[in-house]
Each structure stands twice: as structure tokens, then as C-alpha cells.
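With one protein chain held back, the other chains of the complex are shown just where they sit.
Entry: chain A
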Amino acid sequence: MSARIIAGQECRDLWLSGRGPVLTFAYAVLLSAVTYLAATNQILNFLEQRESVNLVLQIAVAVGVLLTLVVAADAISGERERGTLESLLLTPVSRGSIVLGKLVAAMSLWGMVFVVAVPYLWVLGKGVAVVGEALLLGLVVGTLLALSMAAIGLLISARSSTNKVSLAASLFLLLALFAPTQLPAMPTSSVGDLLVRINPVTAGMHYIGLVLLKGHTWTQDLSYLISPVVTVVATAVALVVLGPRIVRLTGGVGSG
């Protein structure tokens, strides 16, 4: 009940105070530009329709994960700096409910990012029977990745001494996780394949590519989803166990 009240207020703060709509608008502009280029540009339109759908879906998942992580990274350390966390800690609401409420609010941003991507995917995938599958894939893999990043963002936010530290650490982590997706043909060697599999972001993105581009069935490469699932479970357990102890008035290691 308390978590629902906090989630409701956090969502109102996110979506009515301007931050959520502004981020979503910027993302929609980016998606529009990519979709337009993929569909019309002479250099880019060599992409086969499936590849265009895959490209836009991967961008949607990447941006969704990024925004979710950024909002989560600000959720506790930001409130601490703005002086509003103490008022929240002074209510009888449990620390677990506070964390859950903030997690739901952060995830609402991923939900909006996904919804915004739907018409773009529909336009690009028109004529080939791939839109439904792409949407379902994006929903499953994107939710797994966004959930794990939101949980990691909250853990970092709770532990950080300042909001700047929290945002910097979260963005560095995201960069480290996404960097391998830019390397060419990573899974061609056994070491490369291992690196792709243990990184939840590269594993999830690779799985999307295998299903959408190579036409694999959902169950054929399911092992690529092990690390995203394990990350979600591990971060959720960490939040449940550590949340009540690390959501406190002062951040940083060894603080009172």
C-alpha cells in the first residue's frame, strides 16, 4: 500500500514536473531521425526491413535502459541532496516500500520509451511479418535489462555520497556494458561468445538480433537470456536485502 502511494507520487513527480516528458520527447526526436534515415536515406536504406526494425528496436532498448538507469541513479542521492529524503524516512513507511516505489517510477520511463517505439517499428516493419515478434522481444528483453539497470541504479544511488558520484558511476557502468555491442562480430570466438553471454546488455541485444535477423526460434538461443535473468534476480535480491540498510540519511561508505 505504502509502496503504491510512493510510486504514484514519484510517477507524478517524474511525469508532471517536466523531466519525464522532456526525456521522452528527446528520445522520440532521435527515433524519428533514425527511422526516417533508415526508411529513406540512400546510404542507409540498403538495410533490409528486418534490419531496420532490429536497428530501431535496439536503439529503443538502449535508450530505455539508459533513461531508466539515470532516473534510478538520481532517486535516492538526489532526494538526499534536495533535503527531501529525511521527510520520507520520518514516515512509518518501510525502507523496502520506499525502494519499491522508486523502482516502479523508474520503470515507468522504460514503459513510455517502449510505447513510443511501437509506431516506428510498425512503420518500418510494414509488409513483413516481424512487428509483433519485435515488439514482444523488445518488451521481454528490454524489461529484463531496464529492471536490472534500475535496481543497480538504486543501489548505486543509495550508496553514493553525492548525486554527482551516483550519476557518474551509473553512466560509467552503462558505458562499460554497452561498449562491447560496438565491437565487430564478438561471438565468433569462444572467448568473444563468453564475453557476450556474461554481459547482460550484449547478451540481450545479441539475442534480439538472432531472433529478428537470423530467424532463430525463441527457444533456440535462450541461453543468451541467462545473464539478463540472473542479473535481474541478483539485483532484486540485493535490493531486498540491502535496501533497508543503505537507504538512509547519509550516503557513502561507512556513514552513520
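Following the convention adopted for this analysis, contacts are C-beta pairs under 8 Å (C-beta built on N, C-alpha and C of every residue); 3 or more make two chains touch, one makes a residue touch a chain; residues count from 1.
Methods note: contacts and distances are computed from a predicted model.
Student: Write down which listed name, "Anti-sigma factor antagonist", "Ribonucleoside-diphosphate reductase subunit beta", "ABC-2 type transport system ATP-binding protein" or "NADH-quinone oxidoreductase subunit D", is the UniProt protein name of the chain that is not shown.
Tutor: "ABC-2 type transport system ATP-binding protein"
Student: May I ask you to list the residues on chain A that touch the chain which is not drawn?
Tutor: Residues 2, 5-6, 9, 13, 16-18, 82-84, 86-94, 248-249, 254, 256 of chain A touch the chain absent from view.
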